[in-house]
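Removed from the display is one protein chain of the complex; every other protein chain stays in position.
Order of writing sets the chain letters: A and B. Residues in each chain are counted from 1.
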Amino acid sequence: MLQGINLACVRGDRELFKDINFLLESGGLMQVRGPNGSGKTSLLRMLCGLSHPAAGDILWEDQNIRALDSDFFAAVTYIGHLSGTKDDLTVLENLQISSALAGMEISTEQANDALHYIGLKGREALPVKVLSQGQRRRVALARLLVCKTSLWILDEPLVALDVMAVKLVRGVLEEHLQQGGMVVMTTHQEIDISAASIMELQLA
Amino acid sequence: MLIWIIKRDLLLAVRRQSDVLTTLFFFIIVVSLFPLSVGPEMNLLRTMAPGIVWVAALLASMLSLGRMFSNDYIDGTLEQMLLSPQSLSLLVLGKALAHWLVTGIPLVLMAPVLGIQYDLPGDALAILTISLLLGTPVLSLIGAIGAALTLGLRGGGVLVSLLVLPLYIPILIFGAGAVEASMAGVGFDAHLSLIGAFLLVSLVFAPWAAASSLKVSLE
Partner (left out) sequence: MAINWFKYSSPASFYSLAGKMIPFFTVIAIILLAAGLYVGFFVAPTDFQQGEAYRIIFIHVPAAWMSMFLYVVMAFWAGIGLAFNTRLSAMFASAIAPTGAMFTFIALWTGSLWGKPMWGTWWVWDARLTSELILLFLYIGFMSLQAAIDDPRRADKAGAIIALVGVVNIPIIYFSVQWWNTLHQGASVSVNQAPSMATTMLAGMLIMVFASWMYSIAVILKRTRIIILERESHTAWVAGLQKKGTVS
């Protein structure tokens, strides 16, 4: 259960948003909407603990995430604007290393399975720098397939993806939600995901 | 975790060997410039050698500090590391050790060769190498703090030198001092022990300070 209480965000002198309240229960999807510069990314970074709200509290299972620290991180996967992949490493190395650094070592078979599923079959040994934008995005999203976290925070996960990939991602998200996971995401694309509860959070 | 991060950074260094070689050649060039500027008088060069090699090592190590975090910052992998449930200090320690393996070790290996150019006696060469072996990890560890603080800032490269070089001074004094002491025939153990002490202290505190700096810089 993720809860936000009276969250506010200040960038320089400007207040991006304030008094944001929400309660996301297990199996729930929260879509954050708003025009460019309304603070969507800032909000997501706050929710995953990268930055601190100017005011308000974020609670995970009724405890402040600042107090939980690494216990909270163990429950979250964040995929941001930046893909979080190294250009000089191969697709397979990227997935294995990023999982290991996130505290989850995976075998080569597991990694290969995930990469095949996300549509990168035959590209496991290529360095990421030769891939297209959409393919890089897939490498990043492959982490969702191998991680065992319950809260996924996704910043524009569908950017640069083709129709097939969007469908794939939708399937992955729906399965995660069905198993009682939670998803917070921003997207400009219309996507209908079925979930136990769907919330929309509108920023300015 | 520690193993993974070191493995990763070494793998990246292998894929980008030019980065490693640039640092090493910078070190060699700086050391080679001094005879050209002060003249080939061997006695003078011999007395200056420990200082020159150490200053060049300081500069070379500092030159590569910018890369310690900034590449990971640009592609978003640093963000992911901050969100890892593993201890961030441990991660920073891993990155500093990898930095040392990639930049420090080549300097240590090259130092005796450069020392010969300066006609250092055998004992002094050995002490020079040992002092660099003990001292260069400290440079990487302290440097990690500066690199973390200047992450993503304009003019970060020059700024990091302002922040880090004054903190390098004790290492410089005792590193070069050890070699001078051995050349003068006095005991150099105390110098080396002190560098060892600095190494232990910075192993404990620097990763922690650098980790806090990273959190500040990425907020």
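Everything below uses one rule, namely that contacts are C-beta pairs under 8 Å (C-beta built on N, C-alpha and C of every residue); 3 or more make two chains touch, one makes a residue touch a chain.
Since this is a predicted model, take the numbers as computed values, not measurements.
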| item | value |
| --- | --- |
| Which residue of B:Q86, B:T103 or B:T150 touches the chain not shown here | B:T150 |
| Subunit B residues touching the omitted chain (full complex) | 145, 149-150, 153-156, 159, 162-163, 165-167, 169-170, 173-174, 177, 180-181, 198, 205, 209, 212-213, 216-217, 219 |
| Sites on subunit A contacted by the missing partner chain, in the whole complex | 12-13 |
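One rule holds in what follows: only the chains that are shown with their structure count from here on.
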| item | value |
| --- | --- |
| Approximate Å spacing (C-alpha centroids) for the pair subunit A, subunit B | 37 |
| Of subunit A, residues touching subunit B in the complex | 48-52, 70-71, 73-74, 76, 78, 80-89, 93, 97-98, 100-103, 105, 127 |
| Subunit B - residues contacting subunit A, complex | 1, 4-5, 7-8, 11-12, 15-16, 74-77, 79-87, 91, 218-219 |
